[in-house]
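One protein chain omitted, others in place.
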């Protein structure tokens, strides 16, 4: 009888833990959606990522780049290669849409170092939200 | 006594199931927010809906159209009537804001076939997020 109780209480705690997991304030997770070619928006995004890291130094952040945003991650186009490298070193992920690369005939060799590749940018934004990440649309 | 245990375990399982429902990865649900008149953004959205369906053929997707986005769904304005009809046949819902129609004096007869009507576009975007759908703001 005692055993059954013990198992019940354990299950209960497990369920409780899962229920509360989403509001666990110790780790903030944010996915940014970048689809604009506006370099002022790129500049603003860089500053926002820094500002959030200065405020929450353990925040997990990922930027998903697709469509017209792709120039931000192209070696020959980006005005923010240095800042992106620094943010990567501080743990920020930059995820580039492979559909966009294919449709625009951009070679992965022309993408900034240490980028992560995802098959479909929108799908990546959905997966992150499903996993409990907050969503921010970059740009104005 | 055994009965009470049985009921307790059943309740427990019910709670557990509810807690885990949100992370059920077998069905992806996405609501898109379209409020721009930019026809390049309309074209990009059409392509994105196709790309997501090609990647996840059971994804449930709804586009909420309001404010300046309304031209996308007006028979006399839209450049994407054929593509929208095809996407509807593949299960995508196009939900038009009735507030926008009223404020712009657009008759429902001038909206593309098989559109769904919602009283307030923003409220529809909220309801879908409350039901666990991921949110994507269309446009650049």
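Letters A and B mark the chains as written, and numbering starts fresh at 1 in each.
As a convention for this text, a residue touches a chain if its C-beta (ideal position, glycine included) is under 8 Å from a C-beta of that chain, and two chains touch if they have at least 3 such contacts.
Everything numeric in this text was worked out from a predicted model, so none of it was measured.
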| item | value |
| --- | --- |
| Options B:39, B:67 or B:88, residue touching the unrepresented chain | B:67 |
| Touch criterion as defined above, residue of B:40, B:85 or B:123 at the omitted chain | B:123 |
| Touch list for subunit A against the chain that is not drawn | 5, 8-9, 12, 15-16, 19-20, 22-23, 25, 28, 30, 44, 48, 51-52, 55-56, 134-137, 139-140 |
| Residues from subunit B at the interface with the omitted partner, ascending | 4, 8, 11-12, 15, 18-19, 33, 35-38, 67-69, 99, 119-120, 122-123, 125-126, 129-131, 135, 137, 139 |
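Note that in this section only the chains that are shown with their structure count from here on.
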| item | value |
| --- | --- |
| Interchain centroid distance [CA atoms averaged], subunit A/subunit B, Å | 23 |
